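What follows is chain A.
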Amino acid sequence: MPRIEFDNVSKRYTPTTHAVKNLTFAIENGSFLCVLGPSGCGKSSTLRMLAGLESITEGEIRVDGKRYNELKAQSRDFAMVFENYALYPHLDVYGNLAMPLATRRLPRREIARRVGEIAETLQITEHLRKRPRQLSGGQRQRVGLGRAIIRDTRTFLMDEPLGHMEAYLRQQLRTEIRRLHEELGATTFYITHDQEEAAAISDQIVVMSDGRLQQAGDLLTLLDNPVNKFVAEFIGNLPISIIPAAVASNFGVPELIVGGARMPLPENRASLIESSISSGGSKLEVGVRPGDIELFEDSAPNRLPLSVTVVEPLGDSAVVVADGPAGRLRATVPADTAPPPGKSVHAEFDPSRLLLFDEAGINIFRTA
Partner candidate 1 sequence: MSLLREKRKIAFAMISPSILVIVAINIFPIIFAVYISLHLWSFGRGEPRFAGLLNYEDLYYDGRFIDAVFTSAKFVFFAVLVEFLVGFALAFLFNVKVRGMATLRQVAVLPIMVMPIVAGLVWFYMFNENFGVINWLVTLLGAPKVGFLTDLDVALFSIVLADAWQWTPFVMLVMFAALQSLPEYVYEAAKMDGLNGWQTFWRVTIPMLRPSIMIVIILRIVDSFKMIELVFMMTQGGPAGRTEVLPWYLYVTGFQGLDLGYAAAIAVCMLIIVTIFTQFFVARIGFGDDQK
Partner candidate 2 sequence: MASMNFYSRTTAAFAVASVAASFAATSASSEGVLNGETIRILAIGDPVFQVMQRIHGDLEEMAGGTIELDVRGFDVLRQQVLLNAQNDVSNYDLVSVDLPQFGEYKDFLVDLAGYVEESGMDWEDFHAAAWTGAYHDQKQLGIPIQPHPEIFAYRVDLFEEAGLEPPRTTEQVLAAAKALHGSKDGLSGICWNAARGTPLGQTITMVMGSHGLPVIAMNPIEGGFDLGNVGPENMHPQMDSETANEMAAYLMELMKYSPPGILNMAWDERVRVFAQGGCAMTYIWSGRSAIYELDENAEARGNVSYLPHPAGPNGLNVSTLGGWFLSIPDNLPEDRRDLAWSVIEWMTSPEMMAEYTKHGNCVAPSHSVSQDEEVVARCPVIPYVDAMATSGEIAGWQRPPVPEIQQIFDILGAEFHEALAGAESPEDSLMEAQRQLDRVMRRAGYY
């Protein structure tokens, strides 16, 4: 299985606007890598450069150490799955599945055998004589997947393959994709803007924004140790709360001041403050995830006074949206203990899980 390297790759469509800037990372043999990012972040351009559908402006893409920049798409031996399926409208499912075999001189029976096999695997055998427009989105993408795997390529490129599908179908199919990956062991380069999907399906996630690589790692790393405010905000099922904060010294030990509450910090975090913040004048913000907030009726010095604005029930739990002078917070609580709107509450943060962003948005508390 090939190892794919991006070495300082850039893509410009006009001389001044970068779609992708100085991208450097590698996909290990046989691993499943997700590129995660909001739309317009350059993830599609990255994939298309790898596929050979777009030229590379600067830098180099290497596969197993070999420079691929000038290699035609047809010669790269990658299989691709498209967001809009990109099936051949004039061919039935059988014809679509057989197309990648057209380049080889295979006997008709061999083609039929392999198409049958693939159709069996993807449970589309009964649709073989249908045309793409007679299929549902999920069925179409199964065909798209089948077309990709029928060739025995060792690398799959998938460009938001589940993007156009309903939620339940998405879950079904992503399991399928992961299963296929386990079975085939091919290197897979997968693009999505859905972090849950990325987490569920991949070995490694690369977060992109503004054409740049932000952070690579598994989901837990990205959640607990985001490199910056963008990643912190982008990752996480429920949005992180970010409010202004200041650092004060309590007999030489740094504390966080958040909206009047004084929050002592554990040793390891306090030391990070000491080493990175020389003056107390810089603008800081604290980030806290909903699960790391506890709500109390009583006040305390380390608690932030707030008033409940909205309660969003989520089944077992509920999200309490509360506002205070410092800003807005979101906290998850067990559904039966959710305070009613209008009620005053006092929020206490889990100090070991706080994130602290400097003026540039860099996470000061990043530990890993």
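On how the list was made: all candidates are chains of the complex that A comes from, given by their letters.
Details
Note that contacts are C-beta pairs under 8 Å (C-beta built on N, C-alpha and C of every residue); 3 or more make two chains touch, one makes a residue touch a chain; residues count from 1.
Here the structure is a predicted model, which is why all the values come from computation and not from measurement.
Among the candidates 1 or 2, the one in contact with chain A in this complex is 1.
Per the touch definition, chain A reaches candidate 1 in the complex via residues 51-53, 72-74, 77-80, 82, 84, 86-92, 99-100, 102-103, 129-131, 133-134, 147, 151, 157.
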